[in-house]
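Below you'll find the structure, written out as structure tokens, and then a few comments.
Only one protein chain is missing from this complex, and each of the others stays in its spot.
The block that comes next holds subunit A.
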Amino acid sequence: IANSYNRPTLIQLQNTREEEEEQQTTAQQEEQTKRWEATELEEEHVHDAAVPPLAGDPPAADPPSPPPSKDDFQEELVIRPLHSGDIYASFQFRTVWDADFMGDQKVSHYRLFPKSLGQVITKFSVRELHISFTQGYWRTMQWGQPYLPSPPGAELWVWFQDTVTDVDGTWKELTNVLSGIFCASLNFIDSTNTVQPSASFKPLGIGNVTDHSFLRYATLPREIVCTENLTPWKKLLPCGSKAGLSVLLKSEKLFHSTFHSQAVHVRPVCQDPQCRTTSMELRQTLNVVFDLHTSGQGKREWSLFKMFSRTLTEACPLASSSKVYVDVTDNPQGEQFELSPATPLLTQAVVLGDRRTYSVYDLTQQASFGSSRSLNMLLRWKMLRPLLHSERYVAGYGLQAGEIHTLIYNHHPYRAFPVLLLSAVPWYLRLYIHTLTVSSKGKDNRPSYIHYQPSKDRERPHLLEMLLQLPPNSVTEVTVEFERALLKWTEYTPDPNHGFYVGSSVISALVPSVVAMDTNSTLDRPLFSSFFPCKEEASYFMRVYTEPLLVNLPTPDFSMPYNVICLTCTVVAVGYGSLYNLLTRTFQVDEPSPGLAKRIANVIRRFRGVPLL
């Protein structure tokens, strides 16, 4: 039956949906035709109202007195089979709380919102906070775009409220506190790796702040993400790892993967379409890519159990919505893979400029829990061509100079679009900004905006931001030469021959969309499609991170510093001193000075005119 289903046009879709809604009310579970999930606001309200009685047990678990402000928790898992044969799983947990953190009244009663984060936000007057921990690099050429991009290592960017007077001090304190909350080395963020981007990082929530003095951005490319970071992250969830989707978050499986990224985003959002009041939104996201080639002995089948070594048994009782989406866009006729158990519910979402079709499993519906929880599929793929991707590398050889090349690919067949390129390069790579060249298709491509802040040794990194226009179907190459600085001997890391990291460049772009986008951000949409607010109908916002770089600096031999220092000093002192002496002076035999008697005798002889003694 699934094979006979044809993707309908939009008008047909509406009709089918109405029909299917009716069918839903009659609750005919035997009806195996696919249905479309409600995507409009009114319908969703109805849907919401239907949830609490259906879930059954949550009211008993809830605290008896309702909290003064309304809060709401949603959880969601998107599974996307990737072209390379890997599986991309993206978790999103959203807690929205209608409390006003920015106002004067103190927020002290916490229900779903994690108290530890809430206190941090209040104390440091944080408007927006975005933190991500990533292990691995997102392979855009093989995997396409991620729902939430993040650079390898840790990334932290924060917009402070304009009431903050000492932003740098607050930032320093905040990083230290966050470091404690997430068990990460965020305390290594200091002025040497912090920048204030002027254009790339705009607030993602409401509020159009333009004064970038309240923004701080830092990356720690070296940060290694492991279980110790996952556990505190899980503790922020209302259900912990006890129920709902979070039971799948088993660290031994999550870290047996090709890519792992976890993030926390806090921002203010509109409460209603008119945006009269704001609420605080906390989004916790976790993205994993599983290489099933490795664990599946070369087979590309997957199941929840194979990926997470767990199956789902219930939704989180505190969640108002709990859904699993599986991307079936590439399988419209069902000729490429088969999902089991088959779900009758389908939804469409426009994400990253592409209309995708998803099979939906609603965990709040008991009907979703059939006899088995595993999904199996078989698939073959064609060559992938993402619209925008990038590549970065260090060119040249030797330990003196080098060149950073950044290649940005625009694969759109006929549209040019602008991108913002941000690179923050540590001070020990001394950029020669006069060698900056930007070229596309062999021609010079002059950036329309350049913001460059030179580095200061041991204080702050280089910041280079550019607005580039990418011609259609082209590669744009940005090159800049640099010189490797010789560090002081205490500044080398304990493993200096490993090299030094340069964090990822960030490419922010408005990419022309193939389909029209919905600009109303308050509409209820799947979470993964609504992170970046959409301003225009014809284009969508996208961010691409390049590879971090590992650069070798000239390194002294640290194997025996004491011997080397002693030997060098001795050679310099003895050898140089005496050689210099020999070269600059002449030596003559000194006649011993004559005695007093002889001198007097000579004086007398001189008077007498006889030869001296």
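Convention: a contact is a pair of C-beta atoms (placed from the backbone, for glycine too) under 8 Å apart; a residue touches a chain by one contact, two chains touch by 3 or more; residues count from 1.
Keep this in mind: contacts and distances are computed from a predicted model.
S.K.: For the chain that is missing from this picture, which UniProt protein name fits: "AP complex subunit beta", "Glycosylphosphatidylinositol anchor attachment 1", "glutathione transferase" or "General transcription factor IIH subunit"?
M.R.: "Glycosylphosphatidylinositol anchor attachment 1"
S.K.: Among A:139, A:202, A:310 or A:355, which one touches the chain that has been omitted from the display?
M.R.: A:139
S.K.: Considering the complete complex, identify which of A:202, A:256, A:355 or A:451 is in touch with the unshown chain.
M.R.: A:256
S.K.: So one chain is hidden, and I want to know which residue out of A:221, A:353 or A:461 touches that hidden chain in the complete assembly.
M.R.: Answer from the full complex: A:221 touches the omitted chain.
S.K.: Of the residues A:473, A:552 or A:602, which one touches the chain left out of the display?
M.R.: In the complete complex, the chain left out is touched by residue A:552.
S.K.: Contact with the hidden chain only, please: which subunit A residues?
M.R.: So the residues of subunit A touching the unseen chain are 85, 135-137, 139, 141-142, 152-153, 221, 255-260, 291, 293-295, 297-298, 391, 393-399, 403, 405, 495-499, 501, 547-552, 555, 559, 574, 578-579, 581-582, 587-589.
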